[in-house]
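I have a structure I would like to understand better, so I am pasting it below and will then ask my questions one at a time.
A protein chain is absent from this complex, but the other protein chains hold their places.
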Amino acid sequence: MAARIFGSGIKRREDPRLLTGQAKYTDDLALPRMAHLAVVRSPYAHAKIKSIRTKKASQMLGVLGVFTGKDMVEAGFRPIPCAWVVPNSETKTPPYPPIATDVVRYVGNAVAIVVGTDRYRARDAADAVEVDYEPLSVVVDAFKATQEGAPQLHADVPKNICFHWKVSGGDVEAAFKSADVVVKERIVNQRLIPNAMEPRAALAQYAPATGKVTLWATTQNPHIARFLLSLDTGTPEHKIRVIAPEVGGGFGSKIPHYPEDSMVIFAAKRLNVPVKWTETRSENYRGTIHGRDHLQEVELAAKKDGKIVGLRGKVWANLGAYLSTASTGIPTILHGLMLSGVYDIANIHEDVWGVFTNTTPVDAYRGAGRPEATFLVERLVDMLAAKLKRDPAELRKKNFIPPFEDGHTVATGIVYDTGNYAGAFEKALKIADYTGLRKKQAEKRNKEEYLGIGISTYAEICGLGPSQVAGAVGFGGGLWESAIVRFHPSGKVQVFVGISPHGQGEETTFAQIVASELGVSVDDVEILHGDTDQTPMGWGTYGSRSTAVGSGALMGAIGKIKEKAKTLTAHLLEAAAEDIDYADGKFFVRGSPEKAKTIQDMALMANVAWNMPKDLEPGLEASAFFDPPNFVYPFGAHIAVVAVDAETGEVRLERYIAVDDCGKVINPMIVEGQIHGGIVQGIGQALWERAVYDESGQLLTGSMTDYAVPKADFFPNFELAMTETPTKVNPLGVKGIGETGTIASTPAVYNAVLDALSPLGVKTIDMPLTPERVWRAIREARR
Amino acid sequence: MNHSVSITVNGVSHRDEVEPRLLLVHYVRETLGLTGTKVGCDTGQCGACTVLMDGQAVKACMVLAVQADGSQLTTIEGLAENGKLHPLQEAFWEKHGLQCGYCTPGMILTACHLLERNPNPTEAQIRHGLEGNLCRCTGYQNIVAAVKEAGKRMRA
Partner (left out) sequence: MYPAEFEYFRVKTLAEAAQLLRKHKGSHLLAGGHSLLPAMKLRVSQPKSLIDIGGLRGLSGIQAKGKTLVVGAMTTHAAVASSPIVAKSCPLLAETASQIGDIQVRNRGTIGGSLAHADPAADYPTAILALNATIVVRSAKGERKIPAERFFLDLFTTALKPGEILTSVVVPAYAKRTGGAYVKHRHPASSYAVVGVAALVELSDGVCKRVSLAVGGAGATPVRASEAEATLAGRKPDAESLEAAGAKAASAVADPLSDTYASGEYRLHLATVLAKRALTQAVARAKG
């Protein structure tokens, strides 16, 4: 192959259909006789349902049916399963009915559904369903929910404590006793609303004659959806086909199995027409999972020379009203195990309580547990630097885990794969001109102008993951991946994968891998995903796993293809298989490259099978499954430069430098895009985003009019650079990059603002750092 | 009571009976089946529904179909001519200005409006001009680069 395809920023294969409006997302789909489902939702955060009167609604124009939770129970629909129950944490799993029958527990909780001939009429009829509620007292704060007097949401969950999980390493008591200095902080890692631009939707079609249910849905993981639906809809797994059409972003919010998936299947079966549900953005804000929402009390212990000796903390994680699919694993496994960050911290302990409150369920949102870990670590390190009057960059360097290539075990017990934290950091400091920035900062301070420099050095755990570990930590599925590589007689290739990308670009990068490994043209390869009838079992796209794990399966299948092609070549050239070499899509006897067979030749020969060696089956197709031996741990260093307007509290981003390491890079353009997007979401948390409930459980930030999704003119261009420290966990040496930007950027910007304000005596501000909060902090400090 | 509307979309004239409350975006997506234009919110911030109405970028979720009677619309489906991509579509492709693609039609049409009036915008002007279009995937940087690149090609 002339040009190197692996490592090339080629244009994406996904784009032509997306750019021209030809791509079909779930709400774009229409089937003959399709009806629309509207959900009647509770306006109360906590209430008993006294009665539901549906007669008026059912007689309205265009209404096919009005149903309640009871109807679904009678039809054999069971509560939504929780697919992750972390062991050794006394986890309680109260039921989550798809439609509430007796009690509603959050504003947005479904109480009835209406199916109508068009979406406007369905909404009219939904508004005509009359529900009598008996309001109960409400609690929205996780800590308060564990206290005396708080209403209990679920019968068997006293103090609303769903679980108590701990992680421990070393001897944290001793460490803190021996410390010269301790810094403490109370952190609110605030609740966020994921806001994927495409609202959720689900379209179900039922064929009574075959008993087959087809569900098109905005899911990040069609196979998991199929599996869970087989458990709660009374439909056997082989009779369910889940298709993820084009999906408009997920960020974790489209991982869960939601009540509406069951509702449309129920309605389709009951009414014998296809039924589609599409959420409005207002419904999305209440009915689609939220992210983060931790209250953390944390402390860091160190020696006076700056060496960190211990970290401990207590976390109250708000889970919302019910357990969503992966809720319990996010603030525990994906969070607590990463408390070492990039530092050599020998003694760590964290207690995490997962708590139910009358709010929207909380589950994975970009970073899922790791932003909550990285933020607290990077914040404590900066506080330590301030206390010791040391430069925060120098303090970090002193505590980095030294570079390693063959695994490094941290105090929490996990084994990082490869890392060179100092390397990434030095690069970032150089690009930022850190010394120059500190000089500029000092000059500006003399003029009462406040420039801030914020650092965030991170490592994170992704590429989910080793299935044995998944089982050990209570995840209800596997985390391996699959790929089928199929050569057609004409030499073109189709690849079927178990991942389910929705913007991450694997249709392109996986084609690049095939092209690079087998010498076919990238244009001759098609990557197919998202249809459970078409693709092998897999676990979907989230946790930055698609490339790290999916490529392992792809390489496995490619390896088998190569082996088979070699064997067939040997047979056709009358040579021994071990004398066959491969290069650039050609198979030849070593030393005679001019007598080569192309992979296309082999595809044809294998498919027509006119002359096959004994014991070699026809066809040139291979399937492989890859179960990674470990997670992967991308890392990096981000530096944010901000200017604070001390009069108004406004924060302006001046520069943002990101040095990241995701191991080998298949397509640098796609990698950069993931980093850009991640950074913006993380800065969103630092400066603008927060889901706010009032005491009665009403979501005050109830629409995009109040919840600030970041806009284009909030940002400068980001300055990106990479280092490359391959992993040994998978054949290509690739790590994940989808969430690193979000994980790193929140503390980078936060630290920058606090750095800007330090001469004014400001020590802490709760996120998001809105202008008012910054202004108040300055005012308080001046008193 | 239904009202008759005559609207030309991507050069094709249509006449339909619609309910007054039918939003223009639903008229385009469901009555006409042109699903390239998207719905992303219900309060008018996200811009995924942006179309060109008589040459101006408007949010089709904030216009009733009846208000568009007699107008000319361009949707994303109408940008490419005879299979040849519009410079904006080419530039977005080249600069990786999209990931999930959901905000892309609206983003491109607003950019179209912008470039037709300001053929050589600065980065700040592009960022400012895209205030009414939200993207959650790209972080905007490549979108800005794409619009700049498209401007260059359109001026050539």
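Lettered A and B in written order, each chain numbered from 1.
The rule is short, and it goes like this: a residue touches a chain if its C-beta (ideal position, glycine included) is under 8 Å from a C-beta of that chain, and two chains touch if they have at least 3 such contacts.
Bear in mind that the values here come from a model prediction, so they are computed numbers and not experimental data.
Although it is not drawn, the missing chain touches A, B when the whole complex is taken into account. From the options B:9, B:57 or B:76, the residue with contact to the chain not on display is B:57. Against the chain not shown here, chain B presents residues 1, 3, 19-21, 23, 39, 42-45, 47, 50, 53, 56-59, 61-64, 66-67, 69, 110, 113-114, 129, 131-133. On the side of chain A, touch with the chain left out of the figure occurs at residues 119-120, 123-124, 127, 280-282, 647-648, 650, 688, 692, 700-701, 703-711, 714, 770-772, 775-776.
Quick note on the criterion: only the chains that are shown with their structure count from here on.
In whole angstrom, the spacing between the mean C-alpha positions of chain A and chain B is 29. Note for the complex: chain B touches chain A at residues 19, 21-22, 26, 29-30, 33-43, 45-46, 48, 75-77, 79-80, 85, 89, 92-94, 96, 98-105, 108, 123-124, 126-128, 130-131, 133-144. Those residues of chain A whose C-beta lies close enough to touch chain B in the complex are 9, 11-12, 14-25, 27-28, 30, 119-120, 195-199, 246-249, 251, 278, 280-282, 502-505, 669-670, 672-681, 703-705, 709, 711-713, 715, 717-718, 741.
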